[in-house]
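With one protein chain held back, the other chains of the complex are shown just where they sit.
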Amino acid sequence: MSAAASPILLEAQGVEKRYDKFVALGGVDLKVRANTVHSVIGPNGAGKTTLFHMLTGTKTVSGGRILFDGHDVTREPDHRRVRRGMARSFQVTSLFLTLPVRENLRLAAQGVAPAMALNCWSPPVGRRSCADTVASVLARLGLERHADNPAGNLSHGQQRRLEVGMALAARPKAIFLDEPTSGMGIDDLDDMKRLIQGLKDEHTVVLIEHNMGIVMDISDTITVMQQGRVLAEGLPDAIRADERVRSAYLGNMITGGKA
Amino acid sequence: MTRHFHLLLALAIVVAMPLFMQSGSLASEVLIFGLAAMGCNLLLGYTGLLSFGQGIFFGLGSYTIGLLLTRWPLPMPLALAAAVGMGAAGAAIVGWVAIRQRGTYFVMLTLAFAQMFYFIAYSASGLTGGDNGLLDIPRPSLAVAGHTLWPLATPWQYYGFVAVLFLAAFWFLRRVCDSVFGRTLLAVRDNEERAAAVGYDLRLLKLQAFVISGAVTGLAGALHAMMTGIAPLSNAEYHTSEMILVMTVIGGTGNLLASVLGAAFYVLLGDWLSTLWPRWLLLLGVVLMVVSLGLQRGLWGLGESLWGLVRRKAPKNAPSAGLNATGDNA
Partner (left out) sequence: MSIYLLQTINGIGIGMLYFLLAVGLSIVFGLLRFVNFAHGAFYLLGAYFCYQMTRWGLSFWLALVVAPLAVGAIGWFTEKLMLRHVYAKPHEFHIIVTVGLALVVQELVILQWGPLGDSVAVPELLQGVVMWGSFVYPKYRLFVIGFTAVLAVLLWWVLEGTRLGSAVRAGSESTEMVSLLGLNVLRIFSLVFALGAATAALAGVLAAPIRGAEPFMGIEALGVAFVIVVVGGLGSFGGALVGGLLIGIVQSVMSTLWPEGARLMIYVAMAAVLLLRPHGLLGRKG
């Protein structure tokens, strides 16, 4: 229950990212503790998604180090980090739209043992179908009824949940959710909030979100970013009261409407 | 299971051709280009890779068997295996380099390689016979210790040999497409970024697809050379790569049998029309445009729609399940 007690699972040390002359990240330090929900917030252009790309290996860093579970993963590409136990969802829904929901999840579950994907002889049945994982994720997402529909046929909210499910299917130690509620309506929001809260027991969640209501309610730690650097970090109440954070945002956006 | 259904269909085609056709060579040509089209479809329909380089592997197969049956003689089965190996090796090299780029740049890289191979084949006339190609390639019978097991002298005898190899290759390719690997390829075709993010090494997957495609196409090239007795430079020309692609697209990229259908369409139509009207390629060009504009699932898709109408069910809509009941990929 006390977040400070659990060990540090993921650490970023002085992470930088430059695109030619543009500095997207100017030296970011981050410590994420195991079995916590650690949110990263900040105005648009703060570098949140870029930081995600660095942490998950979707893109390579220009400088700094990333340590995961005791290993230096700085130079490892995304498909290697998945095997270490890092899985991510995308800000813009990126599913296998022509394939059924069940197949999407099977592929995600299979991804942790990608050598099996080179097996050009055996069909994905029995052991290779990852049936248990797929079934449990489907249940958690509440998408059993749609298991055989192509992912492209789902509603937006359902697709966003499947996005989270894709990361879950990899049975990761750390799960990175990039704006999971983006574009969602009010009805779907509660489902998503409960889904994310339920992840804490078995996983560590790193979350980018703009919806302050959710961030304040479920986070154990919040890191605020601005223009490629960390502005402030701490417990939700501390962040809510922080003057620097308030002035970084226009208006009272971060209080989520509560005083 | 649908895999068995498709195998039976393939068997039916193989058995039907001798019953309905006059020319054994033409029937063999259908199966040979069927192999090449399937190899192309593994890359296009299953992995989403549009390769203009299939002529390289086809040519490599022809040249290899030509050299290994004339200049450095090996027993025919070994020479055939070597041709398959060369096709695979060529594809490994081309694939390993071309895969470094995606989309349009990938397509243009395969084009560049195809042209490079053509000019190398043209220049290395000591090996390839240059403009003339390799001539007088024999068609040795299948023999063991001097005992002739299977004479291949007449066209229909050769057809039998080609048919067996075709069915074996078809069965193998079906297995590949239905395997974990085949299903992962579909994911790569659907959304590369996601496939990488989920943990797959795209390079290895694409490379393996290339190698299998090259092997099958090399086999086709070798069988073609044995049938015609020559390994011409034209096998390495842009036109050959283009025509293999054309057959694949016209047949439909949805499944392997569709590729065979496309090859049959091209070969048979060409044979029938080219004596009547030398400019039959005009018709082919029109078919290509029609397929691109409206009939993306090719002739196979057309057949499916018609069948659906006949059975008075609604035809399947275009953006449908990636894995539908017939195990197709679209």
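Should a chain be cited, it is by its letter among A and B, assigned in written order, with residues numbered from 1 in that chain.
Convention: contacts are C-beta pairs under 8 Å (C-beta built on N, C-alpha and C of every residue); 3 or more make two chains touch, one makes a residue touch a chain.
These numbers come from a predicted model, not from an experiment.
Partners of the chain left out, restricted to shown chains and counted across the full complex, are B. Among B:Ala145, B:Leu293 or B:Val310, only B:Leu293 touches the chain left out of the display.
In the complete complex, the residue from B:Leu11, B:Leu26, B:Ala81 or B:Leu111 that touches the missing chain is B:Leu111.
Within the complete assembly, residues 44, 50, 97, 100-101, 103-105, 107-109, 111-113, 115-116, 119-120, 122-123, 238-239, 242, 245-246, 249, 279, 281-282, 284-289, 291-293, 296 of subunit B touch the chain that is not shown.
The criterion applied here is as follows: only the chains that are shown with their structure count from here on.
Here subunit A touches subunit B in the complex through residues 56, 58, 77-79, 82-83, 87-88, 90, 94-100, 103, 107-108, 110-112, 114, 116-124, 128, 148-150, 152, 166, 170, going by the rule given at the top.
Interface residues of subunit B facing subunit A in the complex, by the touch rule stated above, are 175-176, 178-184, 186-187, 190-191, 193-202, 204-205, 208, 212, 319-323, 330.
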